[in-house]
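A single protein chain has been omitted from the complex, and every remaining protein chain is retained in its original position.
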Amino acid sequence: MSKVDLKVKVWRGAQEGEFIEYLVPRNPHQTVLDVVTYIQRKLDPTLSYRFACRVGMCGSCAMTVNGVARWTCRTHVSKIVKGDSLEIAPLNNLPVIKDLATDMREFFNKWKGAVGFFKGSQTRHEDFAKIEPSSKERQLANAGIECIGCGVCYASCEVVESRPNYLGPAALNRAWTLSNDVRDIQQLERQRAIAGDAGCHACHTQGSCTERCPKGIEPTASIAGLKKLVARSAVRGAKWGKL
Amino acid sequence: MRPKPKLDCRAKSHLSYFAYVCHRFSGLLLACFLPLHFLMLSQSLRGASGFERSLQLTDFWVFKFGEWALVILLAIHLSGGVRILIIEFGAWRGLRKGWIEISILFSIVCGLLFLYLAN
Partner (left out) sequence: MSKEMCFEGVLQAKLWYAQRISAMILGICVSIHLAIIFYAIRGGLTAQEILGRTQGNLLFALFYEIFVLACFVHAPIGMANILQETFPKLSFAKPISWVLALLILLLGSSAVIGIYSGGIL
């Protein structure tokens, strides 16, 4: 293992700024989050960044490392270092508040925009809904429900970059899981929300979202499912009314 | 001071994105070429001799190169398109990277076959 210090370029500023280089001592099993933490504690206390669990469960520490969106707590420096250099920037496609912290409001607002929330018709007085775990819809839903809203897919998508109103892979993935939830009563509104240029039809199957998702979720599959669903409703009519 | 960084080639350096670029680029060029191709073939309305005269225009090497390039573009767009159809309509089995590799091979084979068979 190299004894030379890491040369770490870190984005300082907001929408405008510059990369400042810091020298960080190498340690075995060092993660990129360890590097950022070292810089903030020992070299420059004015550095702003987000983290919480530091064990790969919460998704708060997502940043752009050497051009690729990753969870910094789960990225070993040894795996991605280029010679002795690292480049750390905030997540792409989101406004930067300061340094490595982005404003994630548009990301979460798009979840709402895609009707990415559940609404049922039962109350506490009815019996439990009985959903067969092996049913086709449940299997499809289960493939996508582990999303924790870290924003890596959103930050990796070129369509998000070029179309400001595109809902994005996370929101559409959530819409797909709910489309497969037989208890949900907003299916028609959801289909209307995710069809069109701001929705699933803007996706070009570039696959960056699926490639980068740290939880192995495949938004490309979910969006393909949505395309088929909406096409069926548009051509044959949806079972809950006219699209 | 400079504006914040944007997605660059490091973010897009993966096979599925490369397949997207090839598919889009080949589709665009083919769409532009298609009317010319039909115009050429519609000269057959002038009968065999009229048709032959227009075909002789294509004897220039630039046309021959263009024909070879178009066969390759067609092969790329066909195999890339079939991959999209499988992803969208077939059983989900990931981004079909094996298919991308076969597509590249298929396009190379078509290019070579054209060179071998054309005189």
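Quick notes on this one:
For reference, chains read A and B in written order, and residue numbers begin at 1 within each chain.
Here is the rule we use: contacts are C-beta pairs under 8 Å (C-beta built on N, C-alpha and C of every residue); 3 or more make two chains touch, one makes a residue touch a chain.
The shown structure was predicted, so the numbers you read here are calculated from the model rather than taken from an experiment.
Partner chains of the missing chain, restricted to those shown and counted over the full complex, are A, B. If you put the hidden chain back, the residue from B:Phe18, B:Trp92 or B:Phe114 that touches it is B:Phe114. Per the touch definition above, the residue from A:Gly17, A:Gly199 or A:Gly225 contacting the chain not shown is A:Gly199.
Taking the complete complex into account, B:Arg46 is the one of B:Lys6, B:Arg46 or B:Arg93 that touches the chain left out.
Across the interface with the omitted chain, chain B contributes residues 24, 27-28, 30-31, 34-35, 38-52, 55, 71, 74-75, 78, 81-82, 84-85, 88-89, 110, 113-114, 117-119. The missing chain lies against chain A, touching residues 162-163, 189, 191-197, 199, 201, 227, 230-231, 233-235, 243.
Simple rule for what comes next: only the chains that are shown with their structure count from here on.
The mean-CA centres of chain A and chain B are about 33 angstrom from one another, to the nearest whole unit. Residues 1-12, 14, 16-17, 20, 24, 84, 87-89, 92, 94-95 of chain B are the ones that touch chain A when the two sit in their complex.
The residues of chain A lying in touch with chain B in their complex are 11, 13-18, 64, 66-69, 89-90, 92-93, 96, 156, 158, 161, 204-208, 210-211, 218, 220-221, 224, 227-228.
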